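In this view, the complex is presented without one of its protein chains, the others remaining in place.
Right after this comes subunit A.
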Amino acid sequence: MAVCVAIVGKDVSRNCLEANEITLKYTLMIYEYSCLFLEFPKFISCLNPDEELSFQYKVLSSLDIVEEKINGINKASDNRELFLGMLYALETHKIYGYVTNTRMKFIIVVDSSNMALRDNEIRSMFRKIHSEYADIVGNPFYTPGEAITFKSFANNIKNIMTGTV
């Protein structure tokens, strides 16, 4: 049972500032900046809503590692593997990462004491989340680039978290 799931993505709006001649250079700068820094939380779900804030901070911190890993992967030849493995092992929690080909980041937080979930279980959990996410992106009522607010999606993710699916 995972305690928190987050979907974080690049904020698309920054990439398409109007590029007229005057701002072109500036835009490129911003673009690079956005690639490096801007991560926009699309969805966060926690089993215990009271802890959501602290989990958000944990997810935020873990993005540092995700970024480093992605950059590392870019250099290696095989970038088919989307599962990034464990990012962090805090005293209380373990944090796992997964990144799609479009650089959408999925984060799962698990209690440190939870020994039942091994890498394989986490991996399959990520796959399920990925397919849920793909369904949402294909949904005509979803505006790409915005936070995901569908109840059904939240329920499905919750089910994945609790392992009832």
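Quick note on the criterion: contacts are C-beta pairs under 8 Å (C-beta built on N, C-alpha and C of every residue); 3 or more make two chains touch, one makes a residue touch a chain; residues count from 1.
As a convention for this text, contacts and distances are computed from a predicted model.
Q: Out of "Trafficking protein particle complex subunit 11", "Conserved oligomeric Golgi complex subunit 6", "Protein cornichon homolog 1" or "Geranylgeranyl transferase type-2 subunit beta", which one is the UniProt protein name for the chain not included here?
A: Checked against "Trafficking protein particle complex subunit 11", "Conserved oligomeric Golgi complex subunit 6", "Protein cornichon homolog 1" or "Geranylgeranyl transferase type-2 subunit beta": the hidden chain maps to "Trafficking protein particle complex subunit 11".
Q: Tell me where the left-out chain touches subunit A, residue by residue.
A: 11-13, 16-18, 20, 22, 37-41, 44, 52-53, 56-57, 60-61, 63-65, 68, 87-88, 140, 143-146
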